[in-house]
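Below is one structure, written out as structure tokens, with a few remarks after it.
Moving on to chain A:
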Amino acid sequence: MHTSSVKIAFAVLGASLLAGPAFAQETIKIGVTQPLTGAFAASGNYVAQGARIAEDEINAAGGVLGKKIQLVIEDSKSNPTEAVGTVEKLIVRDKVPAIMGAWSSTLTLAIMPKIQEYKVPLVVETSSSGKITTSGNSYVFRISPTSEMEAVAFKPLVAKLGIKKADFLNTNNDFGIGSAAEYSKMLKANGVAIGVMETMDPKATDFSAQLTRIKASGGDTLFVTTAVEQVTLILKQAKELQLNTRIITTGGSNSPDQLVTQAGDAANGSFHTVFFPPWFPDVVTNPEPAKRYMTEWAKRGHEPGGLTEGFRGYDGIFTIAEAIKIAGKAEPAAITEALWKTKVKGVYGNIEFIKQGPAGSESGQNIPSVYLVKIDGGKVVKSGL
Partner candidate 1 sequence: MSRAVTLASSLSWVAFLVTLPLWMNDLYFLHVLIITGIFIVAAMSLNLLLGYTGQLSLGHVAFFGIGAYVSSLVSLGFEIHVWGETTVSLEPKPVWLAMLVAVMFAGLCGFMIGKISFKVRGAYFVIVSVSFAEVTRLVALNWLELTQGPMALNNIPYLKLGIPGVGQIDFIGKLPNYYLVLGVAILTYVIIRRLVRSRAGRAMIALRENEPLATSVGIDVTRFLVLATVVSAGLAGLAGAVYAHYVRIVDPDVFLFIYTVTMVIMVVTGGKGTLAGPIVGGLIFGILPEVLRGFEVMPEIQWVVYGVLMILIVYFLPEGIVPALRDAWRRWAGRSGTPPARPTVVVEAQP
Partner candidate 2 sequence: MTALDTSTAPAAAAAPGAPALVVTGLSIRFGGLTAVEDMTFEVNEGEVLSLIGPNGAGKTSAFNAITGYIQAASGSIVYRGAPLLGLKPNQIAAHGVVRTFQKTSVFNGLPVLDNVLVGLHLRARQHPLAIILGLPGVKRDEARLREAAWDILTLVGLDGRAHETAASLPYGELRLLEVAIALAAEPTLLLLDEPVSGMNPSETGAFMALLGRIRARGVTVLLVEHDMKMVMGVSDRVVCLNQGRIIADGPPAAIQRDPQVIRAYLGERYVRARG
């Protein structure tokens, strides 16, 4: 019995050793960890598609330091432990000198200790939780806005929209809880009453219980923070339950075009914060890269609804590529150093990093613009405010 099991195990080990990965490195690898399946799959795929556009654009222009860049994209399955696994693979097996990720705040917070352990820089393209840049991780560089920045940008609209009592419905993760906390703080400071604060699991699909409670609360505005899949369902189910409050989605992962196609007229009258408004490319800081990105997106036949998400990946890869150029070599320490000096004219605006967090171990934070749009008559319009 023993002898036989030993033989088998040897055979298995042998087979796996033969198949071990060992390839010559002629390109500069950049790691990407995104949720390509699971609850955040739609957004994660859009970001990956945007990243691929940037990869091809950079390589068509001759690459970086005379070499082509090569994205290694790993699927975190919308799960924090899996996300840590992807980073482990990217750094230990693929030996990438820099990583972009990880979409959701929870996923990003999950991988941050690994990033620190291996001292590899991470460019955060989407996550909004304040904790990411205030926890003293000096390998984190965020190009997306924090929930707090978003809430502050929203402040002037409170009076204009005439919000008196607000309810909240958000995912029970860092993204949702963080956003609800910042918005409710800002609203309270501006004299708005807070009704109920409901949460949901990121994988939930039936919100009738929460929406029924929100209806009973009787607020005039409902703030919703989650990914586009759940926003679609919430808009539909709110309409079914005759919840006639104004719905505002925060966090910028709401893909209004997708809402128009998937939620139909249930989407009418809803407001959405976005960080890139592809319907009005002329209002953005850098129309030139925005148009280049949009053209390529359309050419590749990607979902138009993903435009508001894909640019994050596009900008993220450009930021890393620029940092590698400045560093002059594809090594983690040099790239980390270089990211502080990196300036990119991106879709997010002029990307550059200011210091945030405890002195001595600051993280980098970019300050992008925030836009509020409205869906009206099956079309995305300027909120008119």
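Note that contacts are C-beta pairs under 8 Å (C-beta built on N, C-alpha and C of every residue); 3 or more make two chains touch, one makes a residue touch a chain; residues count from 1.
How were these candidates chosen? In short, all candidates are chains of the complex that A comes from, given by their letters.
Everything quoted here is computed from the prediction, not taken from an experiment.
Asks: Which of the candidates 1 or 2 touches chain A in this complex?
Replies: Looking at which candidate touches chain A, I get 1.
Asks: Over in the complex, which chain A residues touch candidate 1? Could you list them?
Replies: Touching candidate 1 from chain A are residues 1-6, 8-9, 12-13, 15-17, 19-21, 75, 79-82, 84-85, 88-89, 92-93, 106, 109-110, 112-113, 117, 171-174, 177, 201-202.
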